[in-house]
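Every protein chain of the complex appears in place save one, which is left out.
Up next is chain A:
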Amino acid sequence: MKNLKMSIVAILFMAVSFTNAQEKEKMSQEHGDMQMDHSKMTNMKSDAKAEAILGDYFNLKDALVGDDTKKAAQFGSKLVASLKAFDASSYSKENQKELADIIEDATEHAEHIIKSAIDHQREHFKILSKDITDMVAITGTKITLYEQFCPMYDKGSTWLSTSNEVKNPYYGSKMPKCGKVQKTIN
């Protein structure tokens, strides 16, 4: 009788500790999942180095809105530096290849912007805008972006802005309001 009691207690004890252990394991698994989700989120949503590129791009855009060749050239060289600092190693193989291509192309256009007159700066800015838009599609960003479109410049041209108010970088003071918001990103 005493033996039976003892074994029942033992079995109960074992059962309790077993479920307890399982519970713990599940919890730690959940915790692990949560951690993974978290790291994935920070990867997907923003990349500090991509944000730096965007910052320089917007400064360059504003310089072109203000018809300021010299300032545009300055931000062009800043952009060359931030493009060079970009690190794609945390992205998938396929995205790495695409990003390397985008960065190479964008760098070439930024370099030309440093040494060109304003009309050429604007020509390069057009392709640069396409590169940066494609980059953001992969890296994501914390900020809300507005893709704007001017139907007049070079058979239609887009650019990115942090404001939904249109200030045209292709015409500057000549036609500052030409264009419309075509798409909101984020």
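Following the convention adopted for this analysis, contacts are C-beta pairs under 8 Å (C-beta built on N, C-alpha and C of every residue); 3 or more make two chains touch, one makes a residue touch a chain; residues count from 1.
In the analysis below, contacts and distances are computed from a predicted model.
Participant: Select, from "histidine kinase", "Haem-binding domain-containing protein", "Putrescine transport system permease protein" or "RsbT antagonist protein RsbS", the UniProt-recorded name of the complex's unshown chain.
Facilitator: The correct option from "histidine kinase", "Haem-binding domain-containing protein", "Putrescine transport system permease protein" or "RsbT antagonist protein RsbS" is "Haem-binding domain-containing protein", the UniProt name of the unshown chain.
Participant: Using the touch definition from the top, which of A:Asp87, A:Glu104 or A:Glu165 touches the missing chain?
Facilitator: That would be A:Glu104, which touches the missing chain.
Participant: Take the complete complex as the reference. Which residues in chain A touch the chain that isn't displayed?
Facilitator: Considering the whole complex, chain A reaches the absent chain at 101-102, 104-105, 108-109, 120, 123, 127, 131, 134.
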